[in-house]
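Below is one structure; the comments refer to it alone.
All protein chains but one are shown at their positions in the complex.
Order of writing sets the chain letters: A, B, C and D. Residues in each chain are counted from 1.
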Amino acid sequence: MQRIIGKMREKAKELLEAGTVDAVLGWKKGDFAYDPTPAFFYSTDELDMLAYDGFCGSNLSKYLVEYGKEKGKVLVFLKPCDTYSLNQLVSEHRVDRENVYVVGVGCDGMLDVQKLRDKGIAGIEEIEEAGEDLRIHTLYGLKTCPRDEALLKKCQSCKGKEHKLFDDRIGAEESRDIANEDRFAEVAELEKMSPEERFAFWRAALSSCIRCNACREACPVCSCHTCIFDNARSGVDAKANASEFEENLFHIIRAFHVAGRCSDCGECSRVCPQAIPLHLLNRKMIKDIQSFYGAFQAGDSADQCSPLLSYSPDDIEPDAFDRWKGVM
Amino acid sequence: MPMSTESQVQANAPAKAPTNAPANAPANTLINTPGNEEKDGKAFRPLIVSFCCNWCSYAGADLAGSSRLTYPADVKIIRVPCSCRINPLFILRAFQRGADGVIVNGCHPGDCHYSTGNFYTRRRMALLFSMLDFLGIEKERTRVEWVSAAEGARFASVMREFVEQIRRLGENKKLGDIRCKE
Amino acid sequence: MLKIGVFVCWCGSNIAGTVDVKAVVEAVKAEPGVVFSTDYQYMCSEGGQSAIRQAIKEYELGGVVICACSPRMHETTFRKAAEAAGLNPYMVEIANIREHCSWIHKDKEEATEKAVVLCRAAIAKLNLNKPLFPGESGVVKRALVIGGGIAGIQTALDIADAGYEVDIVEKSPTIGGRMAQLDKTFPTLDCAACILTPKMVEAAAHEKIRLFTYSEVEEVSGYVGSFRVKIRQKARSVNRELCNGCGECIVKCPSKTASNAFDEGLSKRSAIYIPFAQAVPNLPVIDREACLRFQTGKCGLCEIACSAKAIDYEQEDETITEEYGAIVLATGYRPMSLDRYDEFQYSQSPDVLTSLEFERILNASGPTGGSLLRLSNGEKPKSIVFIQCVGSRSDDGCGKSYCSKICCMYTAKQAMLVKDKYPDIDVTVFYIDVRTPGKNFDEFYRRAAEAYGVRYVKGMVGKVAEWKGRLQVQAVDLLEDKQLLIDADMVVLAAAIEPDPGARKIGAMLAVNMDQNDFFTEAHPKLRPVESPTAGVFLSGMCQGPKDIPETVAQAGAAAVKVLGLLSKDKLVGNPCVAISDETLCNGCSSCEALCPYDAITFEEKQVMVQGRRETRRVAMVNETMCQGCGACTVACPSGAMDLKGFTNRQIMAEVDAICR
Amino acid sequence: MSPVRSEPAEIVTEMSGVNPRKCMRCGKCSATCPSFSKIDIPPHRFVMMVENGEIEALLSSQLLWKCLSCFACVERCPRGVEPSKLVEAVRLLQIRGQGKNYRTPDDVPQFVEADEEIPQQLITSTLRKYSK
Partner (left out) sequence: MLKLPVSQMEELFASIASEQSLYLPLETNGLIAFSRWEEGKQARFDQLHCAGSVKDFFFPQTENLALFKTSGKEIHIEENRDPEEAFVVFGVRACDAGSLSILDRVFYDEPADTFYQTRRRQGLIITVACNAPEETCFCHTFGLDAADPGGDVAVWLLEDMLYWDSRTEKGHALTERLRGLFEEAGDQGEETVRKGKADIGKIIDRLPLRDLSLERFAGDGMMEKFDAPQWESLQEACLGCGTCTFVCPTCHCYDIRDFDTGHGIRRFRCWDSCMFSDFTLMAHGNPRPSRLARFRQRFMHKLAYYPENHEGLYACVGCGRCITKCPVSMNITKVIKTLGVDQHA
């Protein structure tokens, strides 16, 4: 998607010059081939550092939460999946829609440099997108890898190329088609296991947790001013998992708190330094909500009510949750 | 539930969870699995926390009492105004601290003193229980029952039945906190 | 640390027989905060209470735990005792060691052990208790009744007679409602107008009642004791001060083709009209849709005709805002549309009528002047068939699942009225069940059958067809297992009733839920049938469920009593165990607002001190008067900002911890 | 008096997907039935008999063969009971009992070609049987 960077810079320049926006939120070129950083641009002469390539996986919606009114209006570049998050934040009054100018940008599916490293590709100096392949120049020679094999986990099951809210769009029609796996397939696999196997699976995964809070900090809906896990008065605050129970507790409660609000942006798993498949917990909740209470995806629009804040007199009984298994 | 078939996820899952590898590598006793043994050879007596809404199920429990209907002393009741006051944190807290089963009691759907409270409870608990099950925690350890103020007999029998169910399941090991067992 | 006293009750042998009371007293002495513990034969007796009072003073107790019977039994007693000794009443916790312990366990050791645990939990909770003070709020001593039918009129009269001001808001140009359309009433057969009109006049004349007819409620804010209501008075195009009700304008009006809703559309009326002769207020209104002046600009005859100069084409809607302490919903009902019951030829044949239409035909002021005529040809019918349960008791997606309750009786009434006037007409009623619970109801129905010869056939009509200028009714006699073909001249359908569709909007404004049939839900179906779940909002008449006139009037009176109970208070004292939002934690996400059943939570932009800095944040505010303390919001709140006084997160977790220790 | 839930009754309710207990005995099915004069058991009674488990008697009923499958009763029933579907199920039970169940779909064209006068409803009804 580097091909649209020119248009993105033009748009940013135009709106900054016109005074429509006071800042631009995008990605800034990094030092390596794969490390653009989310950044604000306040003047047009900074814009040549604006980047948009296959490694712009981070969801910029989260930055709008802390973005105060005093800074004025901000232009933000959002990929289709990021717009779900912004919708949810708008619906929760965490972002003032009036304060944001959304430019939806097309997306070819974002890449995960760790996947390249896991393939034994080390010393990465430069990455070229060449059609279906990536050409990787390394300290140890040229390597290639099919692009699809380096996709971020979250991009392997894309929610679609449609921007759910935007003021303008760039390259939206040009989004590359990517293999779209059933996003609930992994959850269904786990559901098929025996409870003992599931327990072993999650124990193995969650025992890796170092409680760095990256999942929480990156999550667009984990936007509490003070998280209950940081609040000494909550009675559950902790800075480390001092027991297996706390490893479980943190992730159960986090998944529960975002149930009905999670836009399935996949940031939790992307940012986890310990490669814990945290998105599975959230997807499980989404899958359950859909099978118990009907079609719903948080972030589809800014004015829908979370299924956990509504009810129907003939809802399923809690003990019957597993009868709905496999319905989806 | 269908038995597991060979799956990729499963194949990747190590049989025993290696703990936070290096951090606790030199025998960090903070992280451990609760013991399995029956205490002093006595029959296992489960600890059951029973949350009751003030208006229906707590009154139902009172009626069970005034009707002298027995159920095991393993059940300890906590009064809340409405079942919708019950935060999943409370349930997890009980398991952490050594409860072997938690039962949430509320008015029958549609009879909530606050009109809609138990409807929310129903959704929350369905999702919570499903998530616990997803994590491999025995779903039989948790239950929601709708007990009216008139159902004293039912309250007693539900409690008896639940205690029996937990007794068969044995001690809560998966969600306990080893630190609380010492 | 809080100084706690523990009092363990024997309750005679009720507790002491199974629980070793002395052992409990000893065991809890080691608990944090406990400075005193004792036991007593009967804690609830005067002796027991005075022991509590004494100990509070002597040991300077900050809180007490009573191990006794259920808090549902004596919590108030012990709170009062503590209060008498200068303690905040909410610094009392009860450990229920009778209903939940001594009465259900046999083994003394086991029961004692459990009693200790329950007491420990109470102590752990008490350690986190804070004195609570119920909030107070004032009461605006006026009531609003929405709907001016018999339910609304009766409620208003009862409130006004007790000396409080009431406003009635009625969307049509007159009060009176459905009852004004009726001819006679069952089971006494007295004339509806004769009993209703005096009440209408009384309401209009009552010094405490103001009528806002041709008006609608547009917006409601506030809460029990102090609602602010915006009322839109639609433009009548007639100056109500000047008009003397002479009716000359109506005579002169050239546009006489508007459908007359009062006659259920069976007759026409002029563009400027008074709905019916006894309308209150007796004040015409211009139907601007039908008026030539408004549609073409070319007319003005009424203005010329009006000697009082009351016609005002320029008149505009007026909006006023009033304050009320209580609101009564009396939005009434209508017969459901029969569009989906084509098998009865309702849309095709003018001789197939709904019961309410038939009521108008029977009525002397109706479209036929009270003579029973076929609308198709103006001839007198020889045979009339009544069909019951049209749209009621259905589960087919077209109709209503409920029984409309009034049809059996009004059908008997109408059949009887027909037979009384025209004994030669054959009258057949097809019914599924005849339901007549009510004083003199079954007698009434039997009279129709026995004294008047109305033919009752158990069985449903399958279809009605026009045949040779008449109607052929194909039905079944279930008792004979025979199919019947009956020639009829008129067919009367007992259409199911449904709540007035306008009620939905009003319900939403007041946060009053509707059930799946759009009837308003009561605060409790048995024990609080005239109260809505929203404090200060009451229900009267059909809007709550199907009922007949006497029931409606009874409920109207009941609603009035509830309103009076509220208005007679100078202050409303709330339950102090209400939700409280910590504004330093609140994210302003509105989750709590979305599910609060009482609309007690609002949001505002507020300056909040966070870590010594001032920030403007959108934060939740709990209205303590409206909050009923269910706690739904506390769980919906992801940041833990919302807590419930008296049942805080920390308190409940402390109980859990103590029990699981 | 108490309804005996015999096995065939369960088969019938299962095959038809109809819950006869929803019937409130209004008789609208019978009132509406165009074949009423030709049948021995009126539809409402048919429903009651299924509910009571009296399938044996229904198997020899003429209604099975006189029912036009016009579905008027299904259309009109205020409780959504769908009597004609019950008739269909009993009819099927009867046919299966004779070992004559299931025509092959290949038979259908011959069927239609054989007699152009054949009523449309019969064809529809036949096709319905295949889909069971």
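Please note the rule applied: a contact is a pair of C-beta atoms (placed from the backbone, for glycine too) under 8 Å apart; a residue touches a chain by one contact, two chains touch by 3 or more.
Bear in mind the structure is a predicted one, so any value in this text is a computation, not a measurement.
Q: Which of the visible chains would the unseen chain be in contact with across the whole complex?
A: Listed by label, the shown chains it touches are A, B, C.
Q: Thinking of the whole complex, not just what is shown, which of A:Val271, A:Ile289 or A:Leu309 touches the missing chain?
A: With A:Val271, A:Ile289 or A:Leu309 as choices, the missing chain is touched by A:Val271.
Q: Which residue from A:Lys79, A:Arg216, A:Arg254 or A:His279 sits in contact with the chain not drawn here?
A: Considering the complete complex, A:Arg216 is the one touching the chain left out.
Q: Write down which of C:Gly297, C:Gly378 or C:Gly612 is the residue touching the left-out chain.
A: Counting the whole complex, the residue in contact with the absent chain is C:Gly612.
Q: I need the residue numbers on chain B that touch the omitted chain, in ascending order.
A: 12, 14, 18, 20-30, 97-98, 179-180, 182
Q: Please give every residue of chain C in contact with the chain that is not shown.
A: 30, 32, 610-613, 657, 660-661
Q: Taking the full complex into account, what residues of chain A touch the chain not shown?
A: Touching the chain left out of view, chain A contributes residues 28, 30-32, 34-40, 58, 62-63, 66, 113-114, 117, 120, 122-125, 138-140, 204-205, 207-208, 210-214, 216-218, 226, 230, 232, 237-242, 267, 270-271, 273-276.
Here is the rule we use: only the chains that are shown with their structure count from here on.
Q: Identify the chain pair with more contacting C-beta pairs: A-C or A-B.
A: Between the two chain pairs, A-B has more contacting C-beta pairs.
Q: Quick one: report the Å distance separating chain A from chain D, using the average Cα coordinate of each chain.
A: From the centre of chain A to the centre of chain D is 56 Å.
Q: Give, as an integer number of Å, the spacing between the C-alpha centres of chain B and chain A.
A: Measuring from centre to centre gives 33 Å for this pair.
Q: Can you compute the centre-to-centre distance for chain C and chain D, using the mean CA position of each chain? Integer Å is fine.
A: 46
Q: Could you say which residues in chain C touch two or more other chains, in rising order?
A: 595, 636, 649, 653
Q: Could you tell me which residues belong to chain B and also touch two or more other chains?
A: Counting only residues that touch two or more other chains, chain B contributes 88-89, 93, 116, 120, 124.
Q: Residues of chain D touching chain C in their complex?
A: Residues in contact with chain C: 22, 24-33, 36-37, 42, 44-45, 72, 76-80.
Q: Give the list of chain B residues in touch with chain C in this complex.
A: 47, 49, 54, 58-59, 61-62, 64-66, 68-71, 73, 76-82, 84-90, 93-94, 97-99, 111, 113-117, 120, 124, 156, 180
Q: Show me the residue ranges of chain C that touch chain D in the complex, using the header's touch definition.
A: 343, 389, 393-397, 399, 432, 458-463, 474-476, 478, 481, 483-484
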